[in-house]
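Can you read through this structure? Questions will come right after.
A single protein chain has been omitted; all remaining protein chains appear in their positions.
Presenting chain A:
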Amino acid sequence: MTQQDWPLYEVFVRGKRGLNHVHVGSLHAADDQMALTHARDLYTRRNEGVSIWVVLSEHIAASTRDEKDPFFAPSADKVYRHPTFYDIPDDVPHI
């Protein structure tokens, strides 16, 4: 495209042994379907994934650097929020 770039998409892939879709990168595409095929070609060509999500980057609301302290600093001294005071049974995975 010479006059206008295709919109940016963010790509999330669920790996073969992964539990969640994980952000792996971004790409340009003209529409959702093209974004999926591009994601398949760019991010799963080494046998990485079994499922892909794509979303227009502009649809992602993100916290900003300015909000870093009010957002995240208050949790730093509240150790009691961690479940480290419980014994987790051996047969409970992924915690």
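In the analysis below, a residue touches a chain if its C-beta (ideal position, glycine included) is under 8 Å from a C-beta of that chain, and two chains touch if they have at least 3 such contacts; residues count from 1.
In this text, contacts and distances are computed from a predicted model.
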item: Which of "Phosphoribosylformylglycinamidine synthase subunit PurQ", "Amino acid ABC transporter membrane protein 1 (PAAT family)", "Phosphate transport system permease protein PstA" or "Phenylacetate-CoA oxygenase subunit PaaC" matches, in UniProt, the chain that is not displayed; value: "Phenylacetate-CoA oxygenase subunit PaaC"
item: For chain A, residues in touch with the removed chain; value: 1, 6, 13, 15-20, 22, 24, 27-30, 33-34, 37-38, 40-42, 45-49, 94
